[in-house]
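Yeah, one chain of the complex is gone here, protein chain that is, but the others are all in their spots.
Moving on, here comes chain A:
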Amino acid sequence: MSAAGARIGVITFPGSLDDGDARRAVRRAGASDVALWHGDADLHGVDAVIVPGGFSYGDYLRCGAIAKFAPVMTEVVRAAGQGMPVLGVCNGFQVLCEAGLLPGVLTRNSGLHYVCRDQWLRVDNNTSTWTTRYEPGAELLIPIKHGEGRYVAEDPVLDRLEGDGRVLFRYVDGNPNGSRRDIAGITDERGRVAGLMPHPEHAVDPLTGPTDDGLGMFLSALDTLVAA
């Protein structure tokens, strides 16, 4: 498959905000973007899916709790089970946790404030589908903007995530939300499904973001798709 032949879908829910930037990031990485609609139980033959940030269904009940029942998510869960790469950013991370594709849950920031700033992250794992372009230990500057980003899971779950190398990114230079063990992003057992609170799609172009450090996530997945 050529890079442009790789089709990466981006879901739009009622209340999604960052679907446009996610699709732009896909194009900037050289792949083709495909708009996916929450009410459409069809992935339209895409090779990977991004669940973007925003406030799906107004964050009613809990962040991501209603979105997990959207018709398109049934298809995402099914495709992820067959190994399709899936990336959840911010609200998308919350949706993937609620849907059971990733363990744990994102809760209210410990400081209660909505935090919007450029945040340093350290790459812990560069073997997942979404992180192969990074050097382990590399530090990235990527925007965060969330009120409910404190990653919580039971200690045995956190131990297993760390023991299996499934923590993708940790916050450095200050934990913005009280996340357990400074966790900013994780992946599933196979390294195909990834979720993180920071917004790599907002850091793909130095003109509009603090860096282009986020582009590596999209290029990483594209490498896998092109090699397949």
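Operating definition for what follows: a contact is a pair of C-beta atoms (placed from the backbone, for glycine too) under 8 Å apart; a residue touches a chain by one contact, two chains touch by 3 or more; residues count from 1.
Note that in this section contacts and distances are computed from a predicted model.
**Student:** What name does the UniProt record list for the absent chain among "Phosphoribosylformylglycinamidine synthase subunit PurS", "Peptide/nickel transport system ATP-binding protein", "ABC transporter permease" or "4Fe-4S dicluster domain-containing protein"?
**Tutor:** "Phosphoribosylformylglycinamidine synthase subunit PurS"
**Student:** Looking beyond the chains shown, say which of A:Gly111, A:Pro136 or A:Pro206 touches the absent one.
**Tutor:** A:Gly111
**Student:** Looking at the full complex, which residue from A:Asp18, A:Asp33, A:Glu98 or A:Asp124 touches the chain that isn't shown here?
**Tutor:** A:Glu98
**Student:** In the complete complex, which positions of chain A touch the hidden chain?
**Tutor:** 61-62, 65, 98, 104-105, 107-112, 150, 152-154, 178
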